[in-house]
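Here you go, one structure.
With one protein chain withheld, the remaining protein chains of the complex are depicted in position.
Up next, chain A:
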Amino acid sequence: MAVSDHHCGGGGRSWRFAVACGVLSRCVKAEAAAAANGRHRHHPTMLLMPGADVEPDVREEAAAAAQLKIMYGGRMLVFDDFFPAGGAVVELVRAAARAGQDVRRAGAARRRVGDSRGLDAGLPVVRKVSLQRFVEKRRRMRVYHILYTDKSSHHVPGPGRYRSWQCRIIIAAVAGAGGFVVACGVLSRCVKAEAAAAAANGRRHHHHHHTTMLLMPGADVEPDVREEAAAAAQLKIMYGGRMLVFDDFFPAGGAVVELVRAAARAGRDDDGARARRRPAGGEEGVAAAVRGEEKSQAARGDGAVHTRHSPPMLPARTPGSGRTDDAAFY
């Protein structure tokens, strides 16, 4: 347990002994008749693999554009590699893509910089595996705390509680935790819990604001309630560099739940589960709603970045649809 176990002090001390042995050894060898010799032949004729020149990965950019983001209630979900491959979600994201506003993807930009750096300016510094695991786990743990701190009362922090950096943690965690289905499950639970909390809030006012855990002390800023409440009620869908924003989108009627369920089903399509039934209802409903949405925007001709809907724009869930899929979420 002594600290000396952890380092082996420098030489010097025994260096002379080794040198003495070396001299002795030479004496011995000099006495003996020297013989033998290795052969030295070089025949460098073999062709090797072509060099280490690396071509830039063009798929990178496409991948960035293929990201689907859904933001609601101060939370954001990001689905990487979300390539449209048929079904409702495709419709949904296409609509989002057409809807207008260009969103600069800072992340993509950064990643490109990283790439070019990797080629022109040396390989990136890598992190030790154990620390990499820690960093990832740490983010996941944060999410765990954000989402499930007080399981007994199903109390989830109110909308607007978390700022963008926290959302980023959620994304990272969700992406890390294994993909689309999980992500949708998380969002679904969020929304449900939030609805429950909102309902409870009507009855018990005091319960709403105080979350049970301290996340990052010092980083917790008292939120601007009005602004955040408005922001929280917005549903944003980003895809292909464009953003669709729905104001005042309260999760009445479980519409968002339906949305993500539909998305989850479609996502599994994309994941390559080929032979599967396609339940009627949800997905087509979503698609129809989005198409309708698009028309109304076009009709107003206002650039269609913002669209207001007093009633929820998505149809309530068809009885029975999605029920059987629940298990897959958890």
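To be clear about the criterion, a contact is a pair of C-beta atoms (placed from the backbone, for glycine too) under 8 Å apart; a residue touches a chain by one contact, two chains touch by 3 or more; residues count from 1.
The rule we apply is simple: contacts and distances are computed from a predicted model.
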Task: Mind telling me which option in "BING4 C-terminal domain-containing protein", "Sof1-like protein domain-containing protein", "Coronatine-insensitive protein homolog 1a" or "RNA polymerase II transcription factor B subunit 1" is what UniProt lists for the chain we can't see?
output: "Coronatine-insensitive protein homolog 1a"
Task: Identify the residues of chain A touching the omitted chain, counting contacts across the whole complex.
output: 1, 3, 6-7, 9-14, 16-25, 27-28, 38-54, 57, 59-60, 80, 107, 111, 114-115, 117-118, 121-136, 138-139, 141, 145, 164-165, 168-169, 172, 175-176, 213-219
